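Only a single protein chain was left out; the remaining protein chains are all shown in position.
Moving on to chain A:
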Amino acid sequence: MPIISKLSNISQFQSLLRSPVACNIFKNVAARGMGGHGPRTFPMVPTKMQWHKFKDTLHFYVMLGAIPSFALIFYCNVFIGPATLTEIPEGYTPKHWEYHAHPISRFIARYIYPSPQEEYEKTLHTIYLEQEKMKIRKLEKEIKEKMAERRDYQAYYYRPVIAKYHRVAKQVADELEALEGDR
């Protein structure tokens, strides 16, 4: 209340406040650090980087790894459930994924892995091809040995020079001469 009555006299106080005497009074006031943004200093504290990095990694692996896996496995076990073992009905050949019980194993067998019968037959085919090659090579070896022993069949043994590579070399040489001229 007394301040309001003194508002009309504020112009008299302004010149008084700016005098050198008044400046000294304002320099020795205690600085209270309430509210405000405090003195501007750099806080020297030990690093908390490992703790923050740990939280970050844990968060990543739980949110993107543990929780989706758990949700998928929970759904597969509770809402689909494993199959029941039954006799094979007459005249029916089950598909290769129907030989697994758990729904995730069935999914992997159906969409990711090739069927075991397919792999088996591919292996048998590879073995058959290699076996045929073995037989041919064995026969060739026997023929060569017999020819070496009897020395009476020259045609198979002796391969004359073929002109194919000479023709290619000649063509290249002609083209180079056309480009660069006679050197």
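We adopt the following convention: contacts are C-beta pairs under 8 Å (C-beta built on N, C-alpha and C of every residue); 3 or more make two chains touch, one makes a residue touch a chain; residues count from 1.
Following the convention adopted for this analysis, contacts and distances are computed from a predicted model.
The chain absent from the displayed complex carries the UniProt protein name "NADH dehydrogenase [ubiquinone] 1 beta subcomplex subunit 10", chosen from "RNA terminal phosphate cyclase-like 1", "NADH dehydrogenase [ubiquinone] 1 beta subcomplex subunit 10", "Phosphatidylinositol glycan anchor biosynthesis, class S" or "Trafficking protein particle complex subunit 6B".
Residue A:101 is the one among A:66, A:101 or A:143 that touches the chain not shown.
Among A:88, A:162 or A:178, the one in contact with the hidden chain is A:88. Only one residue from A:54, A:113 or A:128 touches the chain missing from this view: A:128. Here one chain is not drawn; of A:51, A:79 or A:165, the residue touching it is A:79. Although one chain is not displayed, its contacts with chain A can still be listed: residues 77-81, 83-88, 94, 98-101, 106, 120, 123-124, 127-128, 130-131.
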